[in-house]
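Worksheet for the structure shown next.
Removed from the display is one protein chain of the complex; every other protein chain stays in position.
A, B and C are the chain letters, set down in written order, and residue numbers restart from 1 in every chain.
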Amino acid sequence: MRQIHEFRVDSTRYLDDHGKPLGDLPQQARDTERTLAAYRNMVLTRTFDAKAIALQRTGKSGTYPSVLGSEVTGTVIGQSMAKTDVFVPYYRDQATHLMRGVALKELLLYWGGDERGSAWKQCPQDLPVCVPIATQCCHAAGVAAAFRIRGEHRAVVCCLGDGGTSKGDFSEAINLAGAWHLPVVFVVINNQWAISTPRSIQSGAETIAQKAIAAGLPGHIVDGNDYFAVTEVLDSALERARGGKGGAVIEAVTYRLGDHTTADDATRYRSAEELKKAWEKDGVKRLQNYLHAAGLWHPEQEKALQDQCRAQVEAAVAEYLATEPEPPTAMMDYLFASLPAELQSQRERIARKYRGGES
Amino acid sequence: MRQIHEFRVDSTRYLDDHGKPLGDLPQQARDTERTLAAYRNMVLTRTFDAKAIALQRTGKSGTYPSVLGSEVTGTVIGQSMAKTDVFVPYYRDQATHLMRGVALKELLLYWGGDERGSAWKQCPQDLPVCVPIATQCCHAAGVAAAFRIRGEHRAVVCCLGDGGTSKGDFSEAINLAGAWHLPVVFVVINNQWAISTPRSIQSGAETIAQKAIAAGLPGHIVDGNDYFAVTEVLDSALERARGGKGGAVIEAVTYRLGDHTTADDATRYRSAEELKKAWEKDGVKRLQNYLHAAGLWHPEQEKALQDQCRAQVEAAVAEYLATEPEPPTAMMDYLFASLPAELQSQRERIARKYRGGES
Amino acid sequence: MKHSQRRDVTLVEAVNMALTWEMEHDPDVVVLGEDIATNGGVFRATVGLKEKFGFRRVMDTPLAENLIAGTAIGMATQGLKPVAEFQFMGFIYAGMEQIISHAARMRNRTRGRLHCPLVYRAPFGGGIHAPEHHSESTEALFAHIPGLRVVIPSSPQRAYGLLLAAIRNPDPVIFLEPKRIYRALVQSVADNGEALPLDTCFTLREGEDVTLITWGACVMETLEAADELEKQGVSAEVIDVATISPLDRETLLCSVAKTGRAVIIHEACRSGGVGAEIAASIAEAGFLDLQAPVVRVTGYDTVMPYFGNEQAYLPQVGDIMEAVEQVIAL
Partner (left out) sequence: MKHSQRRDVTLVEAVNMALTWEMEHDPDVVVLGEDIATNGGVFRATVGLKEKFGFRRVMDTPLAENLIAGTAIGMATQGLKPVAEFQFMGFIYAGMEQIISHAARMRNRTRGRLHCPLVYRAPFGGGIHAPEHHSESTEALFAHIPGLRVVIPSSPQRAYGLLLAAIRNPDPVIFLEPKRIYRALVQSVADNGEALPLDTCFTLREGEDVTLITWGACVMETLEAADELEKQGVSAEVIDVATISPLDRETLLCSVAKTGRAVIIHEACRSGGVGAEIAASIAEAGFLDLQAPVVRVTGYDTVMPYFGNEQAYLPQVGDIMEAVEQVIAL
């Protein structure tokens, strides 16, 4: 006697590769101000990104992971989240951080090797950039559990990459989200690559969204370069979460248009051909096309925006470069709430060693 | 524009709770010898189990995890596996170990706190009992990868519990099995409990089999107390694996009829009512009923088998109790292939300390 | 309301008493782990908490230590004070990445913006006839990680006072409970919410001739040895290190300055154990005080044997006596 149990995930897109609506747009599309605000953030992010790479190339900063290709999804996350929600990032979320109010200078400090770059003023509860892959998924579940424990109607958004879904942390965290009905939405930025490892080696699963089924969570695929699709799917997932209806896993399908980081050379493992194809789906250009076609955006506005973003980034870079380095003694000052007696002597040694090292 | 992607798992059973066929039996059912051999192993396992518990209660052994409720699935695993396949167990697989040729005395030594209980003579490549939950899943993937690397047509069976599926190791291992098309079948013994934690707290997923979808593997649910159902599903999964068609996840639905271990008291967290219901589905009794009804088994045969199993177990226990303990110096002798100079002096200290401790 | 009632309790009961007190007085304290709610923990350390405080604050988790470690961190960043239990120390390793890379660093890497006021509890050590992987003493792994406090009680009173201190401490604390003495002795403990200081050794017995330095279950054998030594006219000072990281070197050095001799006793294997750091520190800062080398009485550099031979692995009173005779001889 054989029985069948069925499971499903859905996938959504509204714009074609060139920004032409494939049919009726969701009603959020009527909110022109929101759409334009998103577009501005995408352009700012892309302007920042190019500058950050240049700083590394000229020895003025450290290894940096380009966000090229993630701007649309990242921007939507920042837009859909409420101020009181908590964002749990990985390390390629510049677009979201900027929407959440992280200062350009803070991002520069972080990637410039200065811990103060994580002392975010505007979104003090958001978790810092997370380098150990997928570990942040468990933190996201914990933050969401804290909301549930206190009966707060807030939600968590956790970002990770396609590679991150192979690490147990992701499975354990989404499983807890399902078991405890936690208000947390996991957004997987599927940019097709984990450094040199293609999506196909990462998992035999046809889609990443279907991993949600293992946790009893709804799974959604969305074109990560389609502003309207990401907005609709994320808005409704966050609404469900805040309403106590539990979490979700969203696979945002996009492509990593840059090297993995400035330390990487993607030409070693992927073809120019593939990259060229991916550029044709670029979501920023796509939204720009849509705005132009809809008569909501004009070349001179574009030029003004470009100039404004460049100026904003240059100002931040100037600030960053003018920032006094932290004194070496700082390495002891934030380890514990109060420095144990035992470590005082080590701190004094550092202070002695570095003239003016005392803070 | 919305699209739907569908996924499925199947579930199989052939016998009702009392052993009455629900319809036509699979053709394996015609192999009476195989069926009787399985039944004998189930009875032997159950006899051993009761004795092992008694030994712990009387201080003649250590903490022991009763296998009550897993005998049917465990026996089928041992039966379906080829001698050249490799078994990667957890710690509740006594039924399988006995089918694979592990000696009763070896099992007694292991649970009696003697490492020699893992030096299995008859199945030297099977991995030892694994206590750290789900860690064995990665070993199973590695053994299967070794087969693939060497182009051998062998398969691996890896056992774990329902609780074990919550640990990242399981997800990571099945994901690799899917990505690399490894010849490994994961059998989840879903006995509804992880010590005191019910299946419902373990995951929000309606079934455990659906976790296979996350890895792009086929997932099967089977009544773990239905000898014919488990046999059919496992036989075909192993055939696929050996044929290079990849792995699978099988959820064997059963119930833990005993305490978690002799250190546990299940009455603290589950009802007598629930336990009574579970006994009504007992797979050993179920198969016995089937055999009687089919005229393949008679009361006197049953009695003879019971006596024979008791005698066999008593003999093993006598051997176990008569076994000289390992000398304390043994703790140094198997750490490395050859003891580093540095550890020699520590070994000598042990030898000096324990008269006759020198081996 | 400090209902300062005294109770005769074992070490594990004192743990339960401290958890109960703090959960009653601080709504931010929550506990999570495997089998800790309905079952009250496999050692009963959390028994009764779910009934008193409800499943929202007393949470049975799915079976995943990495998840337990990481979820507690997420909760802590929201200002909760999670007390997470690892069922046995042998199963904490899956949580190492979360503990080392996040719990220990959250405050430092965010320059104080976020922090982790959490406690990771785990029963540790051998000697209870348990199955393999249930007898670990790898406290040294955590003592080497900056940003963590590692606290080990060795009596019901210290279990109560130190656990309260650990929960109230704004930084992550690894709280290791010597299960071999979970029920070895009963002490009268005042249930008044009074914490004991962290980062401080406890001198359990004053002496002149030799300093015996230990922690955890070995405190029992060490005190026994001190009694034996007294009969032989040797006056031993016994120090329970209690907080093995950060280490209270001052108390240790003052004692050695007095006795001129030190023996360190721990259950963990010898090489790279916490005894090494203590011996190195004493040998360096106490160089001129020492009249004999600092000797270590420890487990052997091998895996803890299955229980049939575990006693042969554990340091015994005789081993301590032998070591003391050796250093006294010089």
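Rule of thumb we're sticking to: a residue touches a chain if its C-beta (ideal position, glycine included) is under 8 Å from a C-beta of that chain, and two chains touch if they have at least 3 such contacts.
Since this is a predicted model, take the numbers as computed values, not measurements.
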{"item": "Partners of the unshown chain among those that are drawn", "value": "A, B, C"}
{"item": "Sole residue of B:I4, B:A272 or B:A341 that reaches the chain not shown, by the stated touch rule", "value": "B:A341"}
{"item": "Among A:T96, A:Q202, A:T254 or A:N289, residue touching the chain not depicted", "value": "A:Q202"}
{"item": "Touch with the omitted chain, as defined above, among C:H133, C:R183 or C:K258", "value": "C:H133"}
{"item": "Interface residues of chain C (partner: the chain not displayed)", "value": "66, 90-91, 93-94, 96-97, 100-101, 104-105, 108-109, 132-133, 138, 140-141, 143-147, 245-247, 268-269, 271-277, 279-281, 283-285, 287, 290, 292-296, 300-303"}
{"item": "Absent-chain interface as seen on chain A, which is shown", "value": "62-63, 91, 110-115, 131-134, 163-164, 166-168, 194-197, 201-203, 263-264, 268-269, 325-326, 328, 330-332, 335, 342-343, 346, 349-350, 353-354, 357"}
{"item": "Chain B residues touching the omitted chain (full complex)", "value": "86, 88, 115-116, 118-120, 124-125, 127-128, 132, 135, 137-149, 168-169, 172-173, 175-176, 179, 334-337, 340-343"}
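One rule holds in what follows: only the chains that are shown with their structure count from here on.
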{"item": "Label of the chain whose CA centroid is most distant from the centroid of chain A", "value": "B"}
{"item": "Interchain centroid distance [CA atoms averaged], chain A/chain B, Å", "value": "43"}
{"item": "Mean-CA-position distance for chain C and chain A (Å)", "value": "40"}
{"item": "Chain centre separation in whole Å, for chain C relative to chain B (CA means)", "value": "36"}
{"item": "Residues within chain A bordering two or more other chains", "value": "168-169, 172, 175, 179"}
{"item": "Of all residues in chain C, the ones touching two or more other chains", "value": "61-62, 64, 66-67"}
